[in-house]
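Removed: one protein chain of the complex. Kept in place: all other protein chains.
Right after this comes chain A.
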């Protein structure tokens, strides 16, 4: 029993099909409970009710970065071991990651308007997220531009590797260029630097919920991609016959 067995599309389809309802249910329960719980938390003494947007903002931002890392791992697996499911998973993950980045940016703007007095500020964190969004857009555009699926997987895989290096480089380069308004990490192992427990526990729940939500969407989209590939294979066979 090893993880590589799931590189077999049949095996992947069977297992993911069985797991999907549970993942969807878990994502729904965690996200809805976390968001409702977050909505019922008391108002912050400085930020008022705007603090509650953190339950959307932080999980979305976290997933935006983690999805890129997942795409990087999936691209590496494809480039090294040539497992098609891996390439299709990377393809399926990209639009979800782009939407998560967009949610992070938009919720940040909605929060920033009353708090910082501006919708947008060229702050290192905001700027690196905008750059991340550009990388997502480029990646998705390249997938849709190349017709041959294997070539597309190869090219986007290489782009993902190069893009990861440069996304990371840009993320630290922008510190050089402007000092920021954005507060530091919302969660920390240091007890003094954390937000209070009232906000922290619902936040953990929404983060788990967003993780499961991503997993559910990823499974659904990957299954769609596999079915689309099968359909294309069937059509090709029919054309030949």
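Please note the rule applied: a contact is a pair of C-beta atoms (placed from the backbone, for glycine too) under 8 Å apart; a residue touches a chain by one contact, two chains touch by 3 or more; residues count from 1.
Just so we're on the same page, contacts and distances are computed from a predicted model.
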**Prompt:** Can you pick, from "Monosaccharide ABC transporter membrane protein, CUT2 family", "Heme exporter protein B", "Phosphate transport system permease protein" or "Cell division protein FtsX", the UniProt name of the chain not shown?
**Reply:** "Heme exporter protein B"
**Fill in**
Which of A:7, A:53 or A:161 touches the missing chain? It is A:161
**Contact residue for the chain not shown (choose from A:75, A:101 or A:170)** = A:170
**Omitted-chain contact residue, chosen from A:80, A:145 or A:198** = A:145
**Message:** Take the complete complex as the reference. Which residues in chain A touch the chain that isn't displayed?
**Reply:** 131, 134-135, 137-138, 141-142, 145-146, 151, 154-155, 158-159, 161-163, 166-167, 169-170, 173-174, 176-177
